[in-house]
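Take a look at the structure below.
With one protein chain removed, the remaining protein chains of the complex are shown where they sit.
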Amino acid sequence: MGLDFTDVIDYVGTFAFAISGIRLAAAKQFDWFGAYVVGLVTAIGGGTMRDLLLGVTPFWMSQPSYLVVTGVALVFVMVFRKYVVHMNNTIFIFDAIGLSLFVVVGIERSLDAGFPFWVAITMGMITGSIGSVTRDILINELPLIFRKDIYALACVFGGFVYLGCYKLGAGEVFTEVATALSVILVRIVAVKFHISVPVLKVDDDEDAKES
Amino acid sequence: MGLDFTDVIDYVGTFAFAISGIRLAAAKQFDWFGAYVVGLVTAIGGGTMRDLLLGVTPFWMSQPSYLVVTGVALVFVMVFRKYVVHMNNTIFIFDAIGLSLFVVVGIERSLDAGFPFWVAITMGMITGSIGSVTRDILINELPLIFRKDIYALACVFGGFVYLGCYKLGAGEVFTEVATALSVILVRIVAVKFHISVPVLKVDDDEDAKES
Partner (left out) sequence: MGLDFTDVIDYVGTFAFAISGIRLAAAKQFDWFGAYVVGLVTAIGGGTMRDLLLGVTPFWMSQPSYLVVTGVALVFVMVFRKYVVHMNNTIFIFDAIGLSLFVVVGIERSLDAGFPFWVAITMGMITGSIGSVTRDILINELPLIFRKDIYALACVFGGFVYLGCYKLGAGEVFTEVATALSVILVRIVAVKFHISVPVLKVDDDEDAKES
């Protein structure tokens, strides 16, 4: 994966994640600056949490491109607001591509920092999904990814594909591409065929809230 | 407190905290992976926040046992779902025991990192209560521990018991056990006799939301 190509995918993912945050914030009557912040948090929240946990400087603080891309996403939503609503398929693909890169980046940053694979796979999941969870907290909704489609679990699946490639001695580029494609594939299959993780059923009562 | 015994209590506490998160997530129709994440955050959220504030690597990243124990809790809830609802008393005791250990660990990790006692007591409280607060944020409810029973304040009380023992020159094991028992006792008394911190009453109006 060349540096430039990775950068492009990174921006595509940031753009798609920011769009999702901006749209949902707009639906809640946020002003445009609030929507910008929600878009930014959606895009960089996962990687920020990962870097705080790893004890390294958050990635977005080394170059302003993530703030700029989110700004472009805001202008894009403002200008094409009548069309954005019809672009769900395109945005979904961008989102899946971005997610797949976030997972790869999350895994590799953790391994580079000297952590074992089970931490790296967890960080891949955190990188991919915490942004969306924080977005839903900010707009005061139940986190969507915990109730619909396969999202966080797609990140974990990608993590195991990475681990498998590594154990089999595959090259770095092959491992990265295989991981990314597996995440994208799981997302597409899950959404196309409406496959969700089963809802956890519990016979519960009010007492459950005691502790 | 022997190492092995502390480990057992640690897992008991993690298990009880995870159960509480998983049950409440299930009541909100989370899928099982979402419930697992909520359970995990409930169990490790407080210690993670503490470690981030102290500037040390989050405790759960050094061994996978916390992820495993949470997984066991998830399977437990799935398998015994008809019975879990009748186990509130048992879970409450486990939760109180876990809380008491979390307070002790939070205090000692802070003192070990060179912080003064008032920071350590605060960290004991954060270790014990931030997990539950994050759980309630994730399931989109008002934080329960700020409105019912004595929970966070039990952690603070335990912190002062620790401080008192220390000032009186008590041994380490005695100090730890006294602190833990005081937290457990406060929790049992508060819940058994329905003792809560008084609600803060304010004559307020809409203007309160101005700032």
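First chain written, first letter: the chains are A and B, and each begins at residue 1.
As a convention for this text, contacts are C-beta pairs under 8 Å (C-beta built on N, C-alpha and C of every residue); 3 or more make two chains touch, one makes a residue touch a chain.
Just so you know, these numbers come straight off a predicted model, no measurement behind them.
Trainee: Which residue among A:48, A:110 or A:175 touches the omitted chain?
Mentor: With A:48, A:110 or A:175 as choices, the missing chain is touched by A:48.
Trainee: Tell me which stretches of chain B touch the chain missing from the display.
Mentor: Touching the chain left out of view, chain B contributes residues 52-53, 55, 115, 118-119, 122, 133, 137, 140-143, 145-148, 152-153, 196-205, 207-211.
Trainee: Write the list of chain A residues that the hidden chain touches.
Mentor: 16, 20, 22-35, 37-38, 48, 52, 57-58, 61, 64, 67, 74, 77-78, 81-82, 84-85, 88, 91-92, 95, 137-140, 144, 191
Definition applied: only the chains that are shown with their structure count from here on.
Trainee: Please report how many Å separate the Cα centroid of chain A from that of chain B, as a whole number.
Mentor: Distance between chain centres, rounded to whole Å: 29 Å.
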